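A single structure is presented below for examination.
Shown here: the complex without one of its protein chains, the others still in place.
Chain nomenclature is as follows: A, B, C and D, assigned in order of appearance, with residue numbering initiated at 1 for each chain independently.
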Amino acid sequence: MRIGVFICHCGSNIAGTVDCPSVAATALTYPDVVFSTDTMYACSEPGQDAIIQAVKEKNLDGVVVASCTPRMHEQTFRRAVERAGLNRYMFEMANIREHVSWIGKTKDLNTNKAAELVRMAVEKLRRNRPLFAKRFETVKRVLVIGGGVAGIQAALDCADGGQEVVLVEREQSIGGKMAKLDKTFPTVDCSSCVLGPKMVDIAQHPNITLYTCSEVESVGGYVGNFQVTIRKKATYVDWSKCTGCGLCVEKCPSRKHPDTFNEGLCTAPSINIPFPQAIPKKAAINAASCIMLTKGKCGVCAKVCPVKCIDFEQKDELVTVDVGAVVVATGYDLFDWHKYPQYGEGRYKDVITSMQYERLLSASGPTGGHIKRPSDGKEPKNVVFIQCVGSRDRSVNRPYCSGFCCMYTAKQAILTKDHVPDSQSFVFYMDIRSPGKMYDEFTRRAMEEYGAQYVRGRVSMIYPQDDKLIVRGADTLAGTQVEVPADLVVLAVGAESARGAVQLGEKLRVAPDQYGFFVESHPKLKPVETNTAGVFLAGACQGPKDIPASVGQGSAAASKVLGLLSKKELESDPAVSRVNPGRCVGCGKCVQTCPFGAIKMIEDRFGNPKAEVIDTVCQGCGICTVTCPQGAIQLEHFTDNQILAEVNALCPPKMFANFE
Amino acid sequence: MHNIAYYPGCSGQGTSTEYDRSTRAICQALDIALTDVEDWSCCGSSPAHTVNHVLSAALSARNLAQVEAMGMTRVATPCPSCLSNLRTATHKMKDPDFQSKANALLDTPYRNTVDVQSVLQVLAEHVDPEYIKSKVVNPLTGIKIACYYGCIMNRPPALMQFDHHENPMAMDNLMAAIGAEVVPFPLKVECCGASFGIPRGDIVHKLSGKLLDAGRRLGADCFVTACPLCQMNLDLRQGQINDALHENFKIPIFYYTQLLGYALGLDRAELGFEKLCVDPRRALGKIKQPAQTR
Amino acid sequence: MSQLDTLKSAIKDRLGELECVIGWEQGYDPLHATPLFIRTEADLDRLIIGPLAVHNLATYLTAYKGKKIGVVVKGCDSRSVIELLNENLISRDDLVIFGLCCDGVVSQRKIRAALPADPGFVEAVDISANGLKITVAGQTAMLNMTDILADKCRTCQHPNALISDVLIGENRQSASSTSLACQEEFEAKSDAEKFAFWQETMSRCIRCYACRNACPMCVCRDYCIATSRDPLWVSQDNSPAENFMFQMIHVSHLAGRCTECGECERACPVDIPLMLLRRFMNKQVQDVFEHQAGTDLEQTPPLLTFKVEEERINERGW
Amino acid sequence: MPAQDVRELRIVGFLCNWCSYGGADTAGVGRFSQPTDLRIIRVPCSGRIDPLFIVRALLNGADGVLVSGCHPRDCHYAEGNFYARRRLELLKRFLPVTGFDARRFEYTWVSASEGQRWQHVVTEFTRRIHELGPAPNFNPASEMDWNALALHAAQGQTCPCHG
Partner (left out) sequence: MEKFITTTNLTRLAEELAANHRVLAPVATGCTVTFRRFQPGMTLDLHSRMAAVSAKAGTFPQTETLFLVKRDTTEKKPELIETLPQGKNVVIGGRPCDARGKLMFDPVYGTEKIKDLYFLQRRENTIFITLACDRPETTCFCHSVGSGPADPTGSDILLTLVGDGYVARAMTPAGEDILKLSLFTEAGDKGKEADAKNAKAREMMGQPHDYSSAPATILARFDDMDFWQAQAAKCISCGACTYMCPTCYCFNITDDDLGLNSQRIRTWDNCMSHTFTLEGSGHNPRSTKAHRLKNRVGHKFSYYPDLHQGVMACCGCGRCIKQCPVGIDIRQIVKAAQEYSE
């Protein structure tokens, strides 16, 4: 083999603490190295040209570049050696910047370390072999999980782009959190007026198939060729017949279970359509409270239904679809504020969440848009808002800022004044976070035009006194304790990851972070990609964000999907596991441990069982390679011999024959 | 029958002898055998802990080592301040370095094998409420009680590990068990101002006054408390509070042990009602006399 | 009927449907048994059981894939059968198991230590319930069974075959002791002492792979990575480090699968106490995964599965 | 190649590409200075790390081996580090019987964002290895050492009675 070695100075980034020419000289003594040089910027165009030129002139069949982390430029150099006519896998990188020059202070030690890292790379490269990607076709269909505003936007953009879309929503209607909001900041325009038309578009778009009351059961396959099983939960109503007339809802005698759409502020009938603008506008039965389903008698709805669409025998149904890409838009949930003992843990009826307050404000809410406090239905005069309930608080493991609470609190303070002109709002806050277009102006308006009194400090307790709630907190600007007698306390609860996000992540092989939000591929440069090819993120499932950001991300994810599916064929990564049938004894241990189901058992021509890797499914983790005791299944590009060569390069074995 | 070491604490020897006496009396009545810690000394809570943590812990540890010497593993004290300091010492001495420093000051090293609880915790967690109910001879029917726990009985929660630190219920449940009507007193764990008792009487007046006011608004006939300092502030200083705030509070402040003893029908002399500054008779008068039984 | 006769008659009943039944017969001298492959009723006459029948015959099973055979197993051997079944390496339908209730087997190494002369000079052996009366180089010695019992039998928790089609004999009590003094003494040594011990024992290892090939769980057989170039894990250089590397491979590949039958140690021609490694590893497996290989038909080898929360693994804090 | 001088010992690291290698990069980008002893071998996933790589390194004379992967639940391949955790934990617990000082091997989890944590891990582990000093060679380095070993064995060492 003829190997060329290129030691990059990276300007002074490497050369500042590593003697690059000396490393290059040392590399020349390594086995199979026939050419070695140092270079100012290996990744620059002249740098890459020099590599290509050397490959051609010196007739190299392998290249080592010692520069920055392969996570940065491995692809760059692979493409360069490919342009030089080599296989892209006949290339190795030694990371002498992040792992050497930037962390070590002593030049001679750094230089020695750099030389050894180069040697490791050379020894590995000596055992590399050309690998070739397989090409495969993609399914022109996309799955969008979650029908909130981000999912709606992604689905519409994909559908408009000509792709078939399958939209799956867990709840009875799409719309998500936004559908529950009264108005939106900073324009104070009606939320459902903005969202409603988009929801209708979803229902009417010829490219979109909508499954509500449905969840993703399992996901198999790989980018371009996912197989998704969707569980359609029983609604006990035949939606192909239901006209959404609402007669059943009116007549249902069981009306005691909490209305989840209205955040439990009121109760709902057991057969229900959650809100007037629901899409699809179909009734569904709550099995837990339905008298017929729990006690076996009643059936009023079935009797009154003009189209006879009630079906108490209905069962969950599994639907399987093939898709080429997946957009995850599962949104967020609200922090459970009951963890805070200082807010009364639920003992005081007039301490409510901001989302409950939205429902009180909403004309379609339980109070018809009149603010009435839950305990006695009185109109509150003093309303206290407490911000950062479950945000920026390490004591409840929510150290992050939820981002939008400052804004909606300001909005709610404004709306409070609109609804009850003689009211007074107080806002306990930590900092005002309003970095958006027209955002800070909006919070200013709440204070200045609407007279909301902002108190900078945390609330230490709420206690009842007569028919009021005394809110005690610190005013850190005045340096005193304050007590505000409130008629109603609204907690600006923060966002947390949607329930079930972690489990969904496991199915999709998308890692959640420690708080359950999905991790994007790169925090800045790949904000909607995930580390699983073909799976994209949109909206608050990636982290708390407000409506404009969610919509923006929905469109971004859609553009990624459209880009991906516009290719006729995709290439699979050839660095996958490969079985040497000559060594395989057919024990099947690899099949047992593969997380992707990428290994199947076949029979060879003598009828012996052998393992076989499905190239396109294999993700290249190498779990199987460690599992196989015979070393019969090897992860290409990270074979036992390649890794052992690196180990041996670092710690040469000592045999009987010693070289003194 | 519970057998527990008993650490009376200094207040029980002076300002709150009635607390000590009533505690012993109810424990006896409820089959809890208290054995006084032999040769007990200061828990270190007063001046020491503001000056020297090691010394303060060592003072506590001395008493706990005494408990170990008695071959016992559980000690109960009526006083939250003692409780706090004893538990703090136990906690700090889990650190081997700290333990050796503190033990260096002692004749007998403390091995840290003793669990410290308040008498209230013993009653709440180890005595069946039904058993207490069964022992009641004078149910407190008719009296409305505000239970006031004070600021350190349950806090910090990680250290005290007893009841809820914002909304404790141990005394509420106990009082309810003996027939009283317990008002939902929201300021259960508020500060009475005790630590400012000497230098800043005005703060005590404000804070304690607020407690009394909240109790009165809820219609409480009396308070019960488990802390000698709280009791002193609310009871002994009630007159000063009235003067300072232009109020006219006349709310008797009982130790919960006193009312418990009353309900159990114990000897009044053991309960020490006569020690209270605010006359308790009006409040006690609210209690409906049990129907005569033959 | 004696246990042996019952066994013979049980085998006779099934022999017709089987390729062969694997048992034991007397070997090259009266002190040694050797595996017997019973194909005809005549072969049955040579069948023996008892304290000399040391071999774990489960070792042979994987070679008979697709053929229906019978095997005689002691309690310990039956664990290997279970483990092989759990790993789908053999098929239960192709196997007739004649299970024994075992009183324990001898350690030839202990016999050698106890005899007045080398057991190679053995002239006669008389087996009784209490032990072995052995005449060697003209001298006769009575060896008590308790003195020459194999280590695995001293701590045996499964004397009766755990899986069988026919169970022969009456259930035996498991051993009261679960620890071996030699193991404990060794573990108590310092790192330096243990290190030196393995350096020395590995310097006499001749890499004959008897330990590997006697092992019922070493199913790679001809494809062991100790003798391959791709992958190249071990040099053929017979130095202690390379020899130990092979032993580490063996231990590692048996982690969570070893049924502690002791065949590796028994097979070693240069008397390396390999079970020190195995028993220690098994103890760790038991501690971390609460797993004892081959004791339950529903087990999954612990390294082929995982739990999201491992109750017994402390996350290593830094 | 031996470590350059006593300032450095031979420490081998096995890091998964997605988290810990990224964490080491992050530490580099942040210029978090670290001891230079460690040499990192990049593998796709901690599930690719055969405990026998670690044994091989130790037998070859490595003074320390450090393994790091994604935090449990954060594996890029969903399950790799769960398998790795079992394998590595078992190795860690097993080492004492071999006479290798188990402190020479450590495994931990570092995410791509935890540059500071990586600096801490490397610094602490390197400090530990320097405290332990150079590892003994399993294969004696010289003929004299061989002889000393054989003599020691023939003279004193007893074999635990076994069989």
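Please note the rule applied: a contact is a pair of C-beta atoms (placed from the backbone, for glycine too) under 8 Å apart; a residue touches a chain by one contact, two chains touch by 3 or more.
Given the structure is predicted, the values throughout are model-derived calculations rather than measurements.
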item	value
Neighbouring shown chains of the undisplayed chain, as defined at the top	A, C, D
From C:K68, C:R204 or C:K283, residue that would touch the chain that is not displayed	C:R204
Listed residues C:D222, C:E298 or C:E311, member touching the removed chain	C:D222
Hidden partner chain, touching residue among C:V73, C:V122, C:L180 or C:C261	C:V122
Where the missing chain touches chain C, by residue	20, 27-29, 32-35, 37, 55, 59-60, 109, 112-113, 118, 120-122, 137, 200-201, 204, 206-210, 212-214, 221-223, 227-229, 235-239, 263, 266-267, 269-273
Footprint left on chain A by the chain that the document does not show	26, 28-31, 582, 645, 648-649, 652-657, 659
Sites on chain D contacted by the missing partner chain, in the whole complex	1, 146-147, 150-151, 153-155, 157-159, 161-162
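In this section, only the chains that are shown with their structure count from here on.
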item	value
Approximate Å spacing (C-alpha centroids) for the pair chain A, chain D	34
Chain centre separation (chain B, chain D; CA means) in Å	56
Multi-chain contact sites of chain B, meaning residues that touch two or more partners	none
Contacts with 2+ other chains: residues of chain A	593, 627, 640, 644, 653-656
Residue ranges of chain C touching chain A (in the complex, touch as defined)	87-89, 219-221, 223-225, 228, 230-233, 235, 237-239, 241-242, 253, 300, 303-305
Complex interface listing, chain A residues touching chain D	69-72, 95, 97-100, 102-106, 108-110, 112-113, 116-117, 119-120, 502, 506, 509, 511-514, 519, 531, 575, 593, 595-596, 619-623, 625-627, 635, 638, 640, 643-644, 646-656, 658
Touch list for chain D against partner chain C, complex	51-52, 55-56, 59-60, 72-73, 79, 82-83, 85-87, 89-91, 93-94, 96-101, 106-109, 117, 120-121, 124, 136-140, 149-150, 152-153, 157, 159-163
